[in-house]
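Excluded from the complex is one protein chain; the other protein chains are retained at their positions.
Up next is subunit A:
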Amino acid sequence: MKVAIINYNAGNVQSVLFAMDRLPGIDATLTDDHELIRTADKVIFPGVGEANSTMKHLRQKGLDDLIRSLTQPVLGICLGMQLLCDYSEENDTECLGIIPQHVRLFQPGNGEKVPHMGWNSLDLQPGTWLSPELDGQYTYFVHSYYVEKGPYTAATTNYCQPFTSVLRKDNFYATQFHPEKSGKVGEQILKDFLAQ
């Protein structure tokens, strides 16, 4: 199976490639080549960084239109998930507009620290693309902004309030946490995505 990992100005995309290489039967490439991305069986849109400059970079490389036009399963990770949405409060950023949701800054009400950094548990919605045994399991998060709960939410996590930690709309899948850094649970989530 050919997996294209979109390579752009984002931090630590190498780890996503390594995680793919650990799975059997996966031929993963880190690339910004439109043709390679378009023809891949699965696409991963990773992301660590700041929303506004990342969107600018995507537009410059024409990757924004390319991502919108993809029809195979696409997995957004962390900032990649946030950028699939309409709008982010992070530096007032228009995002890709694929998921009709807003991305908000955490407002600690009970002394929570921002960023939300560390392991937190998943509450699965019924009937999602995730293996049911993942309910209640822990994954690794690093983020200050979150996607609100909405009709495309597949799992929530509680920090300051319940927010969307996994979602899906049509062929677009996304996780707020880093499955590539979430131990065996993360590996299962990557397998669940690759099985779509």
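We adopt the following convention: contacts are C-beta pairs under 8 Å (C-beta built on N, C-alpha and C of every residue); 3 or more make two chains touch, one makes a residue touch a chain; residues count from 1.
We adopt the following convention: contacts and distances are computed from a predicted model.
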| item | value |
| --- | --- |
| Hidden subunit of the complex - UniProt protein name among "LLM class flavin-dependent oxidoreductase", "Leucine/isoleucine/valine transporter permease subunit", "Putative alpha-E superfamily protein" or "Imidazole glycerol phosphate synthase subunit HisF" | "Imidazole glycerol phosphate synthase subunit HisF" |
| Residue of A:Thr29, A:Asn52, A:Gln72 or A:Ser121 touching the missing chain in the full complex | A:Ser121 |
| Touch residues of subunit A, complete complex, unshown partner | 11-12, 14-15, 18-19, 21-22, 48-50, 108, 112-121, 138, 140, 142, 158-159, 178, 180-184, 186-187 |
